[in-house]
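Read through the structure below, which is laid out as C-alpha cells, and then see the notes.
Here the complex is missing one protein chain, while the rest keep their positions.
The block that comes next holds chain A.
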Amino acid sequence: CRVKECYTEERLESRIDCLMAAMECYNKARNEWAAKVTEEQVKLLKYQRKMEEELNKPYLNLSLHRTMYQLVKENNHKLAETLKKEFKVPDRRFWWLKIRALAEAGDWMELDRF
C-alpha cells in the first residue's frame, strides 16, 4: 500500500512521489474520491513546505485543520483564509477553529472583532 509507504519516507520529495503513485492507483481503481483527496494532500504538503521556508516554523505532518489553527494562532489570518478557500473548508468548522485558536492565543481583540 503506497499510502503507508509514504509515511515512512523521510524526504518530502519522495513522499510526494509516493503519493502521486498512490493517486494513480486510486485513479486506476476508479476511486475518484480517494484520488482527489490524495491530490489535495500533495497540495497541502507543498503549501506546508513553502510556509516552512517563508515563516521558518514547522508545519509538516499537521492536518489541514491543525495547519490553519496554527496560522490563526500566529496571527496569520490571511494565509489561513487562503487555505480555507483553497481547500473549501466549511464555514461552520472554520469559525469554531478560529474561535478556539484565538482563545488559546489569548487574542481577545481579534476575537471581539470576529
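Basically, a residue touches a chain if its C-beta (ideal position, glycine included) is under 8 Å from a C-beta of that chain, and two chains touch if they have at least 3 such contacts; residues count from 1.
Note that contacts and distances are computed from a predicted model.
Of the names listed as "Exoribonuclease phosphorolytic domain-containing protein", "SKP1-like protein", "Ribosomal protein S7" or "Vacuolar protein sorting-associated protein 33A", the one that matches the UniProt record for the absent chain is "Vacuolar protein sorting-associated protein 33A".
Within the complete assembly, residues 1, 3-4, 7-13, 15, 33-34, 37-38, 41, 44, 49, 52, 58, 60-66, 87, 89-90, 92-93, 96-97, 100 of chain A touch the chain that is not shown.
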